[in-house]
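Provided herewith is a single structure, encoded as structure tokens, for subsequent inquiry.
Note that one protein chain of the assembly has been removed; the remaining protein chains are unaltered in position.
For chain A:
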Amino acid sequence: MRLLPIVPALTLLVMLGPVVAGLWGTVRAAFGHLPGAGLTGPNLDAFRALGDWPGLPRAVMLSVTTGFGTTLIALALVVLLVAGWSGTRAFAALERLLSPLLSVPHAAAAFGLAFLIAPSGWIARLISPGLTGWDQPPDWLIVNDPLGLALMAGLVAKEVPFLLLMTLAALAQADTRRAGAVAAALGYGRTTGWLKTVFPRVYAQIRLPVYVVLAYGMSVVDVALILGPGTPPPLSVQIVRWMGEPDFSARLLASAAALLQLGLVVGALVAWRLGEIAVAHLGLRWIASGHRGVRDAAVRGAALAGAGVAALSILLGLAVLAVWSVAGFWGFPDALPEGFTLRTWMRQGDDVLAAVGETALIAGVVTAAALVLTIGCLEAEVRHGRRLTQRGLWLLYLPLLVPQTAFLPGLQGLLLGVGADVGRAPVMLAHLVFVLPYVFLSLADPFRAWDARNGAVAAALGAGPDGVLWRVRLPMLLRPVLTAAAVGLSVSVGQYLATLLIGGGHVATLTTEAVALSSGGDRKAIAVFGLMQTGAALIPFALALMIPALVWRNRRGLQHG
């Protein structure tokens, strides 16, 4: 425990070091400097080549529309849902679905959605030929549509649960019930009253998560590969394509595009911030106008319907994956396959097991490291009084705000440059960058909310600081610690780009294998990998609920904590 005082610094280094180093590598390569390949700069060749790429305007446009579209729709759905429904039974039902929905990996949710809404998807099969008269799937581009609408839909479905969780956490800190009662007594409709009294306080708390959604939507790769348009693809996908080409000049091109991507995200965040100021201004005028809200009921209904569709699309998506994974022959437009068989599972068995092993090893090591660092930071806070400031919170969010496509290519280049072997260990370090913030955010509140008088009593009984931590604090916090572990595992399981780029294509996890299958169109194999990926993320959450219930089955005081 003598190392404890340096743990916060070490954590920051582990979390931000790769981001900073990767950005540096990207900048160097973008300006033509790639010593590992014998290229020296600086020059502007890569930017010139990027400017000459005919797909650039559309690719940039797609990044921007996807990012803003996803964030606006998801935020509006969540805000209106909470405004109109919090405290009702419908809301409680959605709340119970939250953890499972959150833990479904993005790629699996995207596959599920694609299998639902494609012209040959489940929805078309269910209504054909009866309603449509189709004997053949129509030649429509629903998935991979050129406007990226399917991509946006897939992202919204996954970001709604995330923003909802963050909003619920923020609500717990604001005195919302009484504010709502006061607004109602003054004659305000439920949604309008909530928007005018509670929303400003809540938004201040969920601002950083909203920024994360915006940055993520602009730079996502795996969901875009599955649901997004192909030619030209969003900028992030094109970056990864260039990175995959054997030619080194393509790598420089990718780095230039990565810098552009970073600039786009920074610009979008600034624009969003300006939008916040404008909305706040308009909101004050709206509040001053005294309107009580007339169309509340319609807005309420629409919000619930929207959130319901988002939740259903993920759940039904998993269901259709399950059906495909055991389907025999399944012709269009049959609603169900002619027969069920385990043949696909047998055929993919060895590959799946190997990928499960790799996924579990990486996720396990990374999560363990993240937990040790997080608990070390939080305990250093207790013993040395170093509290995370607002600026520290920004640092925590930084790895989630800097687009992955901006720093991972540079990091790969640097690793190659110093002769570090691409492979499992560097992949673990790269995963840690994304796992640490989520584990920290998940554990920090319960850790700090723990009644410190328990520690005072334990110390009065003669327990030293380590004894208090190991014998009292951590056992009492078993449930939040395991939940944080589950969050970490699911984040690691879902990592695509970090695994692909830093692993140099040699590290095959469930996620990289599943996404790699997407271009082949073998629905049965995709279904098997998508389900396994979901299971790998979901089972830890189930264990995080079950283990404390088992361990503390005779301890009533801990059963609801």
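Convention: contacts are C-beta pairs under 8 Å (C-beta built on N, C-alpha and C of every residue); 3 or more make two chains touch, one makes a residue touch a chain; residues count from 1.
Keep in mind that, in the parts below, contacts and distances are computed from a predicted model.
Q: Given the options "Putative thiamine transport system ATP-binding protein", "Energy-coupling factor transporter transmembrane component T", "Recombinase RecQ" or "Membrane protein", say which is the protein name UniProt records for the missing chain.
A: "Putative thiamine transport system ATP-binding protein"
Q: Out of A:His281, A:Arg295 or A:Arg555, which is the one that touches the chain we can't see?
A: The missing chain is touched by A:Arg555.
Q: Which of these touches the unseen chain: A:Gly38, A:Pro54, A:Gly133 or A:Gly385?
A: Hidden-chain contact among the options goes to A:Gly385.
Q: Suppose we count only contacts with the excluded chain; which residues of chain A make the list?
A: 385, 451-465, 467, 471-472, 475-476, 478, 552, 554-558, 561
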